[in-house]
Each structure stands twice: as C-alpha cells, then as structure tokens.
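Data first, discussion second: the structure below is written as structure tokens.
The complex appears here without one of its protein chains, the remainder shown in place.
Residue numbering begins at 1 within each chain, and the chains themselves are lettered A, B and C in the order written.
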Amino acid sequence: MDRLRVGIVGASGYSGAVATRLVVAHPRLALTFATSDRVAGSSLGVELGALLPQDVRFVPNASAIEHAEACDAVILATTAEVSLRLAPAFAEKGKQVIDLSGAFRLDASSYPRWYGFTHDAPGWLDGAHYGLPELFGAPPRTAIVANPGCYPTAALLALAPLLRERLVLPASIVVDAKSGVSGAGRQSGDAYSFMEVDDDVRAYKILEHQHTPEIVRGLSRFADRTATDSVEVTFTAHLLPVKRGLLATCYARPRSGTTSSHVVECLAQAYRGARFVRVVPPAEVMLKRVVGTNLAQVGATANQDVVVAIGAIDNLLKGAAGQALQNLNRMNGWDEDLGLGHLERVAP
Amino acid sequence: MDRLRVGIVGASGYSGAVATRLVVAHPRLALTFATSDRVAGSSLGVELGALLPQDVRFVPNASAIEHAEACDAVILATTAEVSLRLAPAFAEKGKQVIDLSGAFRLDASSYPRWYGFTHDAPGWLDGAHYGLPELFGAPPRTAIVANPGCYPTAALLALAPLLRERLVLPASIVVDAKSGVSGAGRQSGDAYSFMEVDDDVRAYKILEHQHTPEIVRGLSRFADRTATDSVEVTFTAHLLPVKRGLLATCYARPRSGTTSSHVVECLAQAYRGARFVRVVPPAEVMLKRVVGTNLAQVGATANQDVVVAIGAIDNLLKGAAGQALQNLNRMNGWDEDLGLGHLERVAP
Amino acid sequence: MDRLRVGIVGASGYSGAVATRLVVAHPRLALTFATSDRVAGSSLGVELGALLPQDVRFVPNASAIEHAEACDAVILATTAEVSLRLAPAFAEKGKQVIDLSGAFRLDASSYPRWYGFTHDAPGWLDGAHYGLPELFGAPPRTAIVANPGCYPTAALLALAPLLRERLVLPASIVVDAKSGVSGAGRQSGDAYSFMEVDDDVRAYKILEHQHTPEIVRGLSRFADRTATDSVEVTFTAHLLPVKRGLLATCYARPRSGTTSSHVVECLAQAYRGARFVRVVPPAEVMLKRVVGTNLAQVGATANQDVVVAIGAIDNLLKGAAGQALQNLNRMNGWDEDLGLGHLERVAP
Partner (left out) sequence: MDRLRVGIVGASGYSGAVATRLVVAHPRLALTFATSDRVAGSSLGVELGALLPQDVRFVPNASAIEHAEACDAVILATTAEVSLRLAPAFAEKGKQVIDLSGAFRLDASSYPRWYGFTHDAPGWLDGAHYGLPELFGAPPRTAIVANPGCYPTAALLALAPLLRERLVLPASIVVDAKSGVSGAGRQSGDAYSFMEVDDDVRAYKILEHQHTPEIVRGLSRFADRTATDSVEVTFTAHLLPVKRGLLATCYARPRSGTTSSHVVECLAQAYRGARFVRVVPPAEVMLKRVVGTNLAQVGATANQDVVVAIGAIDNLLKGAAGQALQNLNRMNGWDEDLGLGHLERVAP
C-alpha cells in the first residue's frame, strides 16, 4: 500500500517540527522533503530528535516548490505571507495543502487590517476549507485546508455547540485565553528569554490579536441567522510561563431559560463519539491533561447571568500540527486518529 | 519614640510570614507575639528567614488572646472562622485590628452562602472599614479593618475609577483572574504538589469563589446609584505555575461615547500621586513588575464594544500583608510607605 | 498471536502509571490487572489518561497475588518491602517478574544498612538479573529482573565502559546527580509542594542514598579484578525544579595515558548499535533531549587530572518503566524497542 508523500515547509519551527515527527511516524505517510532556512543542510535526526532519519536533510524554504512533483501533499508551517504564495502554487499542481498559517482563514476584506496585506488569491480563499473537523467535518480533497489557529480551536470547540443550540447570545462574548510560550513560534530575543518569561504572566496584542476575526467568523457559522444580534467577541491572549498548552476561558450571556445542565448536556451531545474532544467538568479542564496529545478538553457551567465554557488543547498538536494530521487523515478517508492515537499526555 | 506593639496570628502561613517580616523591619512597629500551631515553639529566625530574631518563638494560636494586653495592634492572618471570633475580641480591648480574612468584608446576609457560616458579630461587621486605601482612604482607628482579598484588590483598582467616572456599565462585568500558588495559602496534599501544579493552568471554584460578592460590593460603592442596572460580576480564578503574583483581566461594557483615551486618562487621574499604584499601558501590566513589592499596576484600553482593564499585584504584599501594613501606617498617621518603600521587585 | 498477559502492582504511582500506559500500547502485551490502593475502584482511563481503557478498574494492592494465574508477567512498581514479598511469590508461580524497587539489586548483606530490612529471600536475590540491557544483556526468563534504579542507570551507562576499558581508576569516583521531582515518587506533604520545590535546588540523603551501593556493585563488575583498588563512589542526589529527567555528572581519575579522545571513542564503541543510548559531546547531554523517551544520552571528556562523563535519562522511562519494558522485550525475544520506539521527546 503506497504511502502518501508529504513535504513540510518550515519544518524546524515548533509546529513544523511536531508535524515532521508526526509525518515520519505515520503509517500511511512518507516524508518527501522538509524545509528550513535556519538549519538548512543539517539532518532531521540531529535537529528534531532521535527518532527522525539522520540521513534526511533540511532544504532551504525557497526550494519548496521545486519539490512539489515529489509530493502528494504539503504542510505549510510558515508565515501567512509565505503561505499566501505557496498554498495556491501547490494546490494548482493538484497537491493536497494543509496551511497552518492564517492566510486562508478569513474573508478577503479582513486581511489588510488583521494581517497587514491584501489577499491576492481570493479564489483559493473562497474555496478554502476551515479545518476544525469536529465542527466542520472532513476537508474536500481539492480545497486548501486552512488549519485553524490555536486560540480559535479552543474557543470554537468550547462555544460553537452552545451557540448552535441557542443556549447563549452571540453578543458580548469574552474569550480570555492563556497560552504557553511555544504559541509564539520560535523566537529569539529578550522578550521570550527565560529571564523575562518565567514567573511572569501578561496579556499581549490586546484588542488587536489576529485570531479575533477568526473566532468571530467561526462562531458566526453557528449563530442564529435570523437573530438581530451578530457575533461579537472580545479576545485577549496571555503569555504563560509554560512551554506548551493553551486554556481558553469563555464567557457568554445565556439565553433566557438556559441552565447549567443545558450547557453540560449540549457539549456532551455535540462531542459524543468525537475521538479528540473530551467533555469534563469545567474545573477539570487543564493543560496537563491535554499537553502531549491531540485531545481537546471542554467543559461548561452557567448561572442566570453567564455561561462559562472552558477549552484546553496542546497548542502545537490539536492547535496546529496534530490537527493538520487529523485533517489529512480525514481528507484521505483514513481513520481520524491514524498516527495520532499513540500520543499520550506528558504528565505522569 | 515608642513603637506600636503588634501581634500576629497565623504568622507562619504565607501571608502571615510576610506580615511578620514587614513588622520586624518596620521603623515604628515592634513585634510582640506571633502565633502558629504548625511551628509553635520554634524560632522566627529558623522558620521565616535570617533577618528575623532567633530568640523569639511562635506561640500556639489558642494563646493569641492571652497576649492582647501586650500589644496595641493585631494582624489576623488566619481563617474567616477564627477571625470572626478574634477580631471583635481584640477590638473590644481597644486594639487596632487588621483582619486578612474575609470575615468582615461582606454584608451579613452574604456569609451563609459564600463563607458557610452565619455572622454573629453584625455590629462589628457594620462598622468595619474595607481597607483598600487608594479607593477608601485611611481607616478609622476604632474600626476593624477588613483587609481586602487579593483578587478584589486587583479588580477594584482596575475597575472602580472607570465605574465612578461612568465610563463603563455596571452590568456584565467579567473578571478573569490568574494567581500564583501562594494565593491558596500553605497547603499540603497532592493538589498543590510541584508535579500537579507545574506546567499546568486551570480554573477553580468557577462561579462559586467567595471573592465574587466582595468585588460586587466594592464596585457597587462606585456605581451610579440612580442607574437601573446594578453591578453584576462574573469572576473566575485560575491557578498559575508561579509562586507569587496575580493578574486580573477585567472586561466591562463601555458607556456610549467612551473611548480608549477616556479610560487611560481616568486611571491616570484616579491614581495621580498614589504611592502604590502605577498606571501603565495594559500590555505592560505584568507579574514581574510587581512581585516583591507593594505596588499595583493597572492599565486599560477600549474599543466601542468593550473596555479591558488589567490589574497586577503581588498577592502576598499589596494583596495581603503589604496592604495590611499600608493600612496600619495610615491608621496611625504615618507615611503610607513606611516599612514598605524599600521593597524592590524580584525580577532582575 | 497471543499477547503476553501482564499485571502491574502500584499502577497509579508515577513509574507505575507510565508502565501501565506502555503495556496498554504495546503490540505484544495485554494488561491483566493493575493495582493501586489510592485509586482502587476507579478506572484506568479516568486516572491515567484518555488512551487507557475507561472500563478497566484498579484493584487493591493486597489482591495482586490473587490475580497471579491471570498473568504471564508482573511489573512491580512498589516499595522494596512489598517487592521482597511479592516478587518471589510471583516467580514461584513461574511468572516473569520485573521489579522496579531495590529489593533485588544488592548483596544480601547490604540490605540492613541501606534499606533497613534483612533480606529474607536470598536465594531469589542470588539468582536475580540486574536489568540494564546495554551493560548486562537480556534477562533470563526464570530470574527475577531487578530493574535498575534511575541514578544507577545514568551513572553506569556513563562510567562502566570507561572502567571496563581501564581508562579510569576505580577509586575516588564522584557521581553528582540531579533529578526531577517525579524521582521521589508520588508524594504529598509540604516538602514536594510547588511552593517548596519551584525555584529551588538542594542535595538530599547526602552520603546516605541507597543508590550508592547499587552504583558500586554495578561498576565493580566492570573493574579490573586484579587491581588493588576497589570501586569507591561518592554519590550525591539533588532535587531539581523539573518534573522529569535526571542528569548524572560523573568524575573519575584517569589512568595514566588516558586522553579525551580515548574516552570519547570508548563510549562510542561501547554503544555502537545500541538502540537506546546516544553518545554526544558532554555539553550536549541534557534533559530535554531525553525526557519523554527511553533514550539515554552519554558523553565524556578528559584532561590529565580528571575524566568527566555525563549521562541523562528520563527517570520514569529509561530510569524505570521504559527500561522495564525493554527488559520484558528482550526476555521474550522481541525487538528491544517494541512498544518503546514511538516515544518522542517532549521538547519541541
């Protein structure tokens, strides 16, 4: 049985490295090429860990497209600017494309404000599939898969079912999220040094984080179209002194009549049978139960004034590379957890 | 110049230990007694650090009241149940009382639900002074001083001026707070072990935290009394993998016309001249700038949908023992920062 | 192909939990029973993570022997006192026994001093196999396998080849080791609380650690028997503010003529082809390259006065549960890395 040949662009960043490991260990995938400008020429085994081939070497990012013929699918773990160019280039050659950047997640009109560029591939953008499988199903083979952002993944998993079942109002939603340092990508410089990050917590990009419109867009697909209120989300990201893991604490106003058991039951119903989402009491949603796995934990409670729904994921797995593989699995008709089911949480 | 003689009940807990160190180093205070059941008989120097006297020993909690005559003031760093009994006992003897528990912070009617007991000293409760100096001024000498909770201190400092100036609406306020482990007090048991806490974050006591009514009560004193809406707060506490420090990210709906510069200016105005509150851009409010000091940092921003106001403190200093000393200083007419001004942040 | 049926005693401790996960995921093993007094009656899935069966429940430790008939092999992740009784009981029934405790690692005469009991199964002790596969080969099927301690695993892997090749002298060896908190086992109580452990490092059991005679005994098997000097080791363990991982920095006196390239080459030669030991420059031996895997890293350098050899492992994997599975694999003639090869390091 032939393996699907996969190339990875940006394979030495945190998400790219995790994706590379997952591809190498996957029973139906074969790694064709891996790009990285930072460590071009060095071997995967040396850079990414003992289980990776010592004899396969990183190639420069600029050479990615030259390797297109040698692959059936490509995972782009790079900036939105680079993906904007590469994703259509690979897609036009008939390759499956999973893009971990934000380049194909929003409406074209949102790009100038939130990403600082004009989207010049609006056709591909319109056809792109937002790859959050538990909410949006299996990706079609011919679409660019916009792999969701880490914060939107956690927030949408916690909130979307509540909105779909009309248990919460679409206005005045607050998403207060906390993420480990790897969420910022591989960064050098003082701001992400141990001395600056350890023992500290702070908010960043307040009211300006590019995941805000992505959460709004995702939730809007579940909101009551006949309602007068549109989805309105305040999103704040915080930097935690941990390496991996992301917790999104979400607040929404309940519709009249919504009770705590309604919201608990709604989530249980929504994720019944879901391989990678676990519904637990909200005070048991915690980083250590998900870090190292492709699992999301969600939980919710309510009183007459508010619904609190919490979601937790490993930002590099369910929030990035793990979800990319999950999308690739579903796209190709394989078991959703192929190559992902062995991942166990890191906490003893 | 005689020193004010101070006793401390619960002096080996985290807040009590910090209070003990501050009292010993204070130029106008003399430590008279320190109680602790856990280390009764052991010396302060051995238990709390090199600068404390080696020859002064902890006495059992039960002996506290026997030492009343030997002191002019007492700091209670103990449970609400114990304070409920001890605070009036010391106050009736004419002693200055600073209570770090929640026993004198709420209306009597709130205690059964939030603290699990009926308040049997409603007279002292009615006369108690809520000791957040920047918002409620100097304590009268004859009142029990209810030293604020750590979460309410941060939330009220960030939100109260905005409410007072009618820049935000009193309804639908969300306070999403994150605290270091010392906020839970000295705990043994699995839940606070390094293995459980490190690399993790989770919410706790969701919709049931006893600081919720304290925040509501504090904010209500600043809300427009003629308004139809009353103050309504959703408060969530999260446990961080850090020892000290607390960040409260607060969300409120702006009144029509409120702009970002309004909220920035409002905070700047409110704390002009305040020794222990610094107004900074909200993304610069961070634990490491306040841990080790009695300072609070606050900052805010807004768009047309929301006001985000963030406060940070060291939960053991401005959120407990430091504020206790600040109250004691003002109560006795001394400089507010006496014995507190030397505290420097821990971060290099 | 029938699976080997495995029971685990002490399955909710840190090592036991990791062993349980490894057994469940292993292609040739089937979990028969798992004991734990702490969580008896609760399901494996709830306690140990999402990938474990929800419908299999912990049974009390005391019932372990009752389940002997239902298993072919047992992993004992419990105290030396309990193993001393259980290991022979299972072995007498013809079961394969892997003992993670120290009960079968030393000479009988060492137990009173180092473990505080008289060894009452000296026959089984004499026949026990010290299960460090890279140094002592595959265990025989009928012996109790004494799975090595975490510190001895790292120290022996770093030092034994140097002693075997007579590059270092057996006297005056110093092993200065640093371990994450999980090495202490699941502990409650103040000493292992986050507040005590984080931001701290200290030595413990100085000159009294029970792994000292184990290191001496292991090294002695590689020392020159004709030499006048016997092996003499000073061992110090330190507690690190990390969850997992152990680094042993070892110092030995070089024999005359030993150079840095001798020691580097010696280690390279010793572990050529070893699946789970990687020889790297000593400054690249680090926790983050091994945590999450069954790998050991070793490296060495020398000048005319000293040989410095460093070893690092994940104390719960190569230092406990991973090595147990490795032993079980070799004992049964399977590939050494069956059920272990997928383990990837946690660090991105």
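Heads up, the rule we're going with is that a residue touches a chain if its C-beta (ideal position, glycine included) is under 8 Å from a C-beta of that chain, and two chains touch if they have at least 3 such contacts.
The structure presented is a predicted model; accordingly, all values stated were derived computationally and were not measured.
J.: Quick check: which displayed chains does the absent chain contact?
T.: Looking at the complete complex, the unshown chain comes into contact with A, B, C.
J.: Among A:E134, A:E165 or A:D199, single out the residue that touches the unshown chain.
T.: That would be A:D199, which touches the missing chain.
J.: Using the touch definition from the top, which of A:P241, A:G319 or A:G339 touches the missing chain?
T.: A:P241
J.: Residues of chain A in contact with the chain that isn't shown?
T.: Touching the missing chain: residues 14, 181-182, 186-190, 192-199, 241-243.
J.: Using the touch rule from the top, list residues of chain B that touch the missing partner.
T.: Residue positions of chain B that touch the missing chain: 14, 17-18, 21, 25, 49-51, 182, 199, 243-244, 278, 289, 292-293, 295, 316, 341-348.
J.: Which residues does chain C use to touch the chain missing from this display?
T.: Where chain C meets the chain not shown: residues 172, 174, 176, 178, 195-196, 199-207, 232, 234, 236, 238, 240-245, 247, 249, 251, 253, 282-288, 291, 301-303, 305-306, 308, 310, 346-348.
Please note the rule applied: only the chains that are shown with their structure count from here on.
J.: Looking at CA centres, what chain is most distant from chain B?
T.: C
J.: Could you state the distance in Å from the CA-based centre of chain B to that of chain C?
T.: 47
J.: Return the residues of chain A touching two or more other chains; collapse runs of consecutive numbers into ranges.
T.: In chain A, 199, 243-244, 346-348 touch at least two other chains.
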